[in-house]
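One protein chain omitted, others in place.
What follows is chain A.
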Amino acid sequence: MLELKGITKSFGKIKALEDINFNVEKGEFVFITGPSGAGKTTIIRLILRELLPDQGEIILAGRDITKLPSKQIPYLRQKIGTIFQDFKVLPEKTVRENIEMALAVCGVNQEEWKDRVIDVLKMVGLKKRHSLFPSQLSGGELQRLSMARALAINPKIVLADEPTGNLDWDTADLIMDLFQKINSEGRTVIMATHHELIIKKYAQRIIELKEGRVVKDTASKKEIQPKKDIESQDINKSE
């Protein structure tokens, strides 16, 4: 479903990603982990075509999205459900309007809106909050709204960038249950997180990044040692 081949990305002199390679199959739940600055968000932004890599290919549903013309980018994003750490909900629209806006963006027939909105609000447990504005919601509710918006468009792939980053453990746990539910429906979920408890409890496949490189990919069933570690081992050996 998704394949990153030899992705390299620099911001000025800083190398954010270096030679990233991995595959994500349809229906997988993949955790991209690593410390802050490891490059987790950069990968999410590359898949969303917010950024272009310096090198490499990103194949999504058989198409290299790095070669996508700018005019096609919105249509790519319409197929991906994205959940952000800072929620990115429209502050001047109600819960219902936020979801309706996503449906309008994707060109969903207006007659379908009502049912879809009710379905996703029920799923995330915000049905009674449909007429409230984001400023009237808690952090957990905002994240659930962000999830509802992402799910309303019925995406095959869901990207989540630190979705529990601003939440306490209990709320994060609830949110993760929702992600599991989404995944169990056959949707591919790629989640960037550094929340260790969550990784321990929910992880199926972990791609661990360190200083812009993949150091572990549980799908490949082997740990990839960071370049520095390899270099230090070599030095030790030579000593």
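General remarks:
Definition applied: a residue touches a chain if its C-beta (ideal position, glycine included) is under 8 Å from a C-beta of that chain, and two chains touch if they have at least 3 such contacts; residues count from 1.
The criterion applied here is as follows: contacts and distances are computed from a predicted model.
This complex has a chain not shown, and the name its UniProt record holds, of "NADH-quinone oxidoreductase subunit A", "ATP phosphoribosyltransferase regulatory subunit", "Acryloyl-CoA reductase electron transfer subunit beta" or "Cell division protein FtsX", is "Cell division protein FtsX".
Touching the chain that is not shown, out of A:100, A:141 or A:162: A:100 (per the contact rule at the top).
Touching residues on chain A toward the chain that is not drawn are 48, 50, 74-80, 82, 84, 88-92, 100-102, 104-107, 110, 149.
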